[in-house]
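A protein chain is absent from this complex, but the other protein chains hold their places.
Our next item is subunit A:
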Amino acid sequence: MAALLEMRSITKTFPGVKALDQVNLTVREGEIHALVGENGAGKSTLMKVLSGVYPHGSYEGEIHYDGAVAAFRDIADSEKRGIIIIHQELALVPLLSIAENIFLGNEQARGGVIDWQGTFRRTEGLLKKVGLSEAPTTLVDKLGVGKQQLVEIAKALSKEVRLLILDEPTAALSESDSQALLDLLLELKAQGVTSIIISHKLNEVRRVADTVTVIRDGTTVSTMDARSQPITEDAIVRDMVGRDMAHRYPERERRAGEMLLEVSGWNVWHPEHSERQVIRDAAFNVRAGEVVGIAGLMGAGRTELAMSLFGRSYGRNISGEARIRGQVADLSSVPKAIAAGLAYVTEDRKSLGLILEETIERNVTLANLAGVSAGGILNENEETAVAEKYRAAMNIRTPSVFQKVMNLSGGNQQKVVLSKWLFAGPEVLILDEPTRGIDVGAKFEIYGIINELSAQGKGVLMISSEMPELLGMCDRIYVMNEGALVGELTAAEASQERIMSLIVTE
């Protein structure tokens, strides 16, 4: 097959740093090409060069597309040639309908008057192609993330796409939605659409990709062809991090101590739809030194369980009993929950965990300002000392603790959130998707921190959508489905199949 796209010796420099250094990428007509690499490796920058976000002339090197040298001035320019990029953060307008979103900026109109008949007809056709049965008039707001992703793809198809670029398309999707999306990609491939997929999920890459290109530190490390021989995940990981990772999950001495957190009869109702019960009669416990997992599909109620427990931050009509070290604990507000020894690391780091405009120092001390003040007056020297301590302990990579958190990479941001909660001195930490959107190297470090916590005798409750992670890290795993804990497995019993079968049979 001929090459549809050839990027040759692409070099892109930002003030002070070479983001891309002589990167080569060849994508053949009709293949699915996976682009993998750690966060900050340069994948997104490369795609921005390709799609014209960084216009021709702002980088060095050549792009050959469809048999000619391409010099895109902006995104509109590259879209005209059939290159469509779907970003990780979806660009849909929630309060417009599916049809309106699909033809946003490309309205089916005659003389400025929209042809609704034609719009709906074409939308129906496109929705059928991506396997959605929703009506074109449905508001995007009403769809789950998985279906929204499909709408994005339908939107791309409406523009006669030749090269579809997906940036982390399954990052926010549940297992089954991810599968559906990947199936769709394979189907589009059969219809002749070429795609580039950026992903951290190596099992997915292995499943769909014909070719895998690994980028590290702004250079191309390797290109592997899955058609000549199967690609192993270990090989990809090795190239991504530049070292052999025999153990993706660090070893930990497993021992469970005294009972720390015991929850029983926990019921929660939806904050707006008061007749909907979100958590049903949940009971679980965490012992000192244990790492306990909660597995489940997206929407199973895992985050809702954690947030309702942590100062009733979610839901209403909450009932049930929580004991900490055997004593009934008052968790009715966040300050009380913190005082009782709980900490909750949120799933959504940027909007719920951090104050992005503030410095690392100020984020670290936020949950325990009393620890760096006397009589309400801050001791700035002590505050800096605390931040420096955690920067060293957590290996937060930054020139100074006075750096704004928004300038850090995802992994380092997560370390700041963990620092904040550790400084609050909790007994039990609830970690909600602690490694989401974090590259392999930083994941390993986060696992190390979790193990360190358990060695100190803290209890860890870990919510994750990545089953291998739960299997690799946890002593026990609770399985959650539709608001109820439907099973409990020890590390020895647990496997992906057992967890899935518990979810499916309930």
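As a working rule, a contact is a pair of C-beta atoms (placed from the backbone, for glycine too) under 8 Å apart; a residue touches a chain by one contact, two chains touch by 3 or more; residues count from 1.
One rule holds in what follows: contacts and distances are computed from a predicted model.
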item	value
Options "ABC transporter", "Cytochrome bo(3) ubiquinol oxidase subunit 4", "Xylose transport system permease protein XylH" or "Nucleotidyltransferase family protein": UniProt name of the undisplayed chain	"Xylose transport system permease protein XylH"
Which of A:Ile75, A:Leu366 or A:Ala491 contacts the chain that the document leaves out	A:Leu366
Listed residues A:Phe284, A:Tyr344 or A:Tyr447, member touching the removed chain	A:Tyr344
Those residues of subunit A which, in the complete complex, touch the missing chain	12, 14-17, 19-20, 39-45, 218, 310-311, 313, 334-335, 337-338, 344, 346, 351-358, 362, 366-367, 369-370, 373, 376-378, 380-381, 384, 388, 397-400, 402-403, 407-409, 420, 424
